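I have a structure I would like to understand better, so I am pasting it below and will then ask my questions one at a time.
Shown here: the complex without one of its protein chains, the others still in place.
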Amino acid sequence: MNAVLAVIRRDLLLAMRRKSEVLTALFFFVIVTSLFPLGIGPEPALLKKIAPGVLWVAALLATMLGLQRMFAADHADGTLEQMVLSPTPLGLLVGGKIAAHWMLSGLPLVLLAPVLGLQFDLDVGALGVLMLALLLGTPLLSLIGAIGAALTLGLRGGGVLLSLLVLPLYVPALIFGAGAVEAHIAGLGAGGHLSLLAALLALAAFFAPWATTAALRIALE
Amino acid sequence: MLSIHGLSCVRGERRLFAGLDFAVGPGEWLHVRGENGAGKTSLLRLLVGLMAPAEGEIRWNGENVRTLGEDYRRHLLFLGHHGAVKEELSALENLQLASQLDGDALADRSALAALHRFGLKGREELPVRFLSAGQKRRVLLARLVTKQAKLWILDEPFTALDVKAVDMLSALIGEHLADGGMAILTSHQAMPIPGGRELQL
Amino acid sequence: MNNKLIHWFKYASPQSFYPLAGKMIPWFWGLAAAFGVVGLWLSFFVAPTDAQQGEGYRIIFVHVPASWMSMFIYLVLAAWAGLGLALNTRLSGMMASALAPTGALMAFLALWTGAFWGKPMWGTWWVWDARITSELILFFLYLGFIALQAAIDDPRRADKAGAILALVGVVNVPIIYFSVKWWNTLHQGSSVSVGKSSMAVTMLWGMLFMALCFWMYSIAVALMRVRAIILEREAHTEWVKELNEVKS
Partner (left out) sequence: MIWNSPAEFFAMGGYALYVWGSFGVCAIALAMEPILVRKRQNQILQSLRRERIADELENEVSEKAHARESGR
């Protein structure tokens, strides 16, 4: 367990030393969501209707930005080999990497989303549901993304390939995540969507580190 | 004791070596030599378990390392081509985080002692990217002092080191062997460490 | 039992599978042609005109088989991939790579014919219906599989990485389907009920025969492709150099 915490601490420490990477993804999220009203028009009713979808798609793309670097630096400098050779099972260490990725790319989005939601005229209840949905959904994005990042490790054209592999798998997260907010706005209650999102998160938390580990071992061979 | 039985290695479509047998016991070390591309690094990667052998077995104290898993890796220290050193972190942080990855906390005192032994006094807190190539290598080699491992597997440990550091490392390997440790390393130069055997690939 | 197992492993080697596949291909072509003739005859000359959809409904005789095959091939692909990962047999990975382009083609045909069916029936080429959307995502999954394998030079790594992707995909396909379905019911506006009109028995038979035709076709083409893949990957071996096709 200490080793997992060490992995998380190291990744956070590294991110603090090169802040620009984390901030770039955040600014990307802010800019993309702000561009939509400019493209669509300032009509509040319309903006309110598209807000959940826009915020979620932007969150999806912002998470994608950091994915490729998830294992690339560790692969290049040999840290990944040391992780494989550590007495701690690789699956746990990979879980630590995924957790760190979420703290750096998902958690800031969760915290930032309500501010951006205000741009779209969402009420307080909807903002709460949006945050909750992102809180459940962004770890799911990191977990699924890790599989793709491990599969494309060290390949030419890895970045584009990664999005081709991962984005279709993000569809359920997008649907339930954005759907939760829409359902709340429509007065249907977001409970169903949120519990399905939680179920998917549990499923992914169980399988994704395992699949990522297998993919990493293949990439290292 | 590490023993190898009928080991073969296939990379892509090429067979690098086949039917390799050897054993390394306490206090012994093995010098793996061969031309570029002969499979030295592949052999080391097989030994630590980063690659699966095409044929043959690697045993630690008589048991296959595949079944031992972490019970084997606990006794193992592998230093590869790449530094596994993070440029943005200081030497001290690198050393301590590497130990934590192995599950042991490393006190400041022993970490600093290890760095000083490798002549990095006064540079412990500096981000590693400000160090020279040889100094970076020394940060990595400080792991040899801080990790308690029976079996050292070192890929070209002498590259980028000056004469003083080479002597220091040789002495360190000598001490390790005297304590009943084992070492397998690749290197192009001959080494003045007693108890060694050569393996030509 | 044990004998049988050895027997199967014998055919799992590319060397013995190559000639076997060569012998099987004409048979599957023959079956595909026979089922195709009967299927086309049933679908154009026996199946009656549909009461609601007129003659336009006849598109289902290619649309339904193509979408069935696109899903079925993905399952078979994932099964081969899983087998390859578990038993480390070389042939499994080759079979998976050989199936992927055919599966992608089937998914594409399902989408194409779906659009050509949708236009006269619903007045639009594209509807965000649960089935069509899932089919589109399945098509993307096929493309991802093919692109991933194409990006990896070492065939062994390509096989294994593709296998993991296929297994992840196979877990995801039902989740994607149900999520899209759920999403579709929430957005009532665009939901479409595909005619549950009383289908004549002859229509079902026509669909069945066309599906069998597509099935046999897929096997035949996949076997042809796996033969090409075997030759490409084993080009350096002695047995390939001693093949009659190569000698002459």
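So that you can tell them apart, the chains are marked A, B and C in the order they are listed, and the count of residues begins at 1 in each.
The criterion applied here is as follows: contacts are C-beta pairs under 8 Å (C-beta built on N, C-alpha and C of every residue); 3 or more make two chains touch, one makes a residue touch a chain.
The structure presented is a predicted model; accordingly, all values stated were derived computationally and were not measured.
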Original post:
Which visible chains touch the chain that is not shown?
Top reply: C
Original post:
Among the options C:Leu109, C:Ile175 or C:Leu212, which residue touches the chain absent from this view?
Top reply: C:Leu109
Original post:
Which chain C residues would touch the chain omitted from the figure, given the whole complex?
Top reply: 44-45, 48-49, 54-56, 58-59, 62-63, 66, 101-102, 105, 108-109, 112-113, 116-117, 119-120, 217, 220-221, 224-225, 227-228, 231-232, 235, 240-241, 243, 245-247
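The rule is simple: only the chains that are shown with their structure count from here on.
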Subject >> Identity of the most central chain, Cα criterion >> reply: A
**OP:** Find the chain most remote from chain C, comparing centres computed as mean CA coordinates.
**Re:** B
Original post:
In whole angstrom, what separates the CA-based centres of chain A and chain C?
Top reply: 32
Subject >> Per-residue multi-chain contacts in chain B, two or more chains >> reply: none
**OP:** Within their complex, state which residues of chain C touch chain A.
**Re:** 85, 137, 140-141, 143-144, 147-148, 151-152, 157, 160-161, 164-165, 167-169, 171-172, 175-176, 179-180, 182-183, 186
Original post:
Inside the complex, what are the residues of chain A that reach chain B?
Top reply: 2-3, 5-7, 9-10, 13-14, 17-18, 76-79, 81-89, 93, 220-221
**OP:** Using the touch rule from the top, collect the residues of chain A that touch chain C in their complex.
**Re:** 147, 151-152, 155-158, 161, 164-165, 167-169, 171-172, 175-176, 179, 182-183, 188, 196, 200, 207, 211, 214-215, 218-219, 221
